[in-house]
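Complex shown without one protein chain; remaining protein chains in place.
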């Protein structure tokens, strides 16, 4: 990932009448994520890459009250530019960029078009239960639940089947969010088919080819995590 | 069930100023089902039969953002036509028909006017608890809970009484949703009074004479499933 | 309670521009109760007495979609009329009166201005836990929880104090809702200070001097029932 430099242009990059413009979409998604309990207390975030622009929710803002003007925009140069050319081409003066930014960029380098980060309690509990039940190195694994079919099997491999095993790697948390980048990228290499990485005691990063896929995959995963916690309470195993 | 063929007419079948037109109702219902956690991650669906038309929610769409233009319409010929005449008379070009379609049609052949499919976690957990407590062949059974009175006793038999036993059959899930049709229809034959069939590790199909009955019956069942899971956690039996 | 006869006047009794007119209030409250999970699947109901009129939610209607035109109105004659004069002075032609009506009237005879009936799962679970922990004759009792101060100590006795014991009688359910009237009235006589009666395996009736008091007392009770269920799961006793 290249160095991040500052420039300060006008607001035209985030003002659009199109409700599906990324600068309109991110606040709308974050409002919805707030009601789902994913981004309480300014936690979590979201980013969308469109063409040669990356749109990023700011740090420390109440996610349900975010406005298009709060969105950071970074250039995502086409191949002719070296990666080092990535710069903020729009920064709200009164806000700080998200500490998740390098993690979002890692997802985009994998080809994603959108990346979502939640602090969902179901995700956090699942990371703790995996450690308690198995070991620190274990992935979260579940199988033969219909909702698994909402998760892709890997790039160009279609969706997981009902009998397939969903496997989400878990990385250890670090004091500073940006320090997760190394282990996130390592997990991406080790599990090239995954569209999500759990972060122990922290939450999850989920990405997808489009914002719709990232969001619906994040919903399906959260559904599975919640179900897995309830199954555990009821003595029901995650794998047949 | 007859073969399904394609035709492509105009949009007049799904554009109506009447808020209770099926093409307006299905999106409104799906939005409500989303907030209830029944159709997260594009899961689940709904279909309404009105006169000689069947209106069906599409596959793979965010259920809380569905629009009337997304609705598929299939002909449901009156008796003079043979069943083989069932064809799509309206297909959104950019969407796929729901894999639940043959299951919805099975419900309509039973005389239903609306069929709802949810991935409710309470439904899924109940199917697992029944297997854990009893056996793979057992039905979900509960009795002497007031909300049971929200479920019909069978066609033309009025509603269940407080002391009656509610009995919902459970079928095994299959890798492809359409392959559930056979066992769904078998369960309908074996339990001719039922207005719902649970699908293990998947969810539930609920139908009713009208969309109002299908919806309120689905709500009553979901209430009972949630209560049953909580009762199980607290050591309270489902039958007296 | 007097006999209930039919008459059919115009709609002027339920059409009002005042948002706090009972015919506007009841639908608004029921919509809110629906989101709280109290009246799912057409269960539950509410009634308000104002002057010499009693306004009652109809039977079998989706509570979140109720309209002022759906409201039944019954006369509540001032003392000069004998009680036998109570008649419906407005009946929606297409709806059935609520089976809760005689129970609402019992509350009004106690001096209440509003009565709410919910199928809250927390209420149902509490009735089952009381039976499991103590006996069929036991009341639900809880003490030293701040929210208890939201419940009146009895007519003209102010609110319960933090160290007071909240005591809600539980009556057994009956196959027909109207048959609860006798045991509800008996519980009212036996526990003259109570503003609520739990119905085993069914839900709760809560009343208050005004709709605001009935609603906020119902909220406080539901809060306490939910807390009590969670405390039970965690091995925490309801009384010190």
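Going by the order they are written in, the chains are A, B and C; count residues from 1 in each one.
By definition in this document, a contact is a pair of C-beta atoms (placed from the backbone, for glycine too) under 8 Å apart; a residue touches a chain by one contact, two chains touch by 3 or more.
Quick caveat: nothing in here was measured; it's all calculated off a predicted structure.
Across the complete structure, the visible chains that the omitted chain touches are A, C. Only one residue in the set A:53, A:167 or A:232 touches the chain that does not appear here, and it is A:232. The chain omitted from view is touched by exactly one of C:16, C:59, C:147 or C:181, namely C:147.
Residues of chain C that touch the chain left out of view are 144-147, 150, 161-163, 212, 215-217, 219-220, 222-223, 226-227, 230-231, 233-236.
One chain of the complex is left out; on chain A, the residues touching it are 37, 40-43, 62, 119, 121, 124-125, 128-129, 132, 173-175, 199, 201-203, 229, 232-233.
Just so we're on the same page, only the chains that are shown with their structure count from here on.
Interchain contacts link the chains end to end along an open line, per the touch definition above. Between the Cα centres of chain B and chain C there is a gap of 32 Å. Chain A and chain C have Cα centroids lying 46 Å from one another. The multi-chain contact residues of chain A, meaning those touching 2 or more other chains, do not exist; every residue touches at most one other chain.
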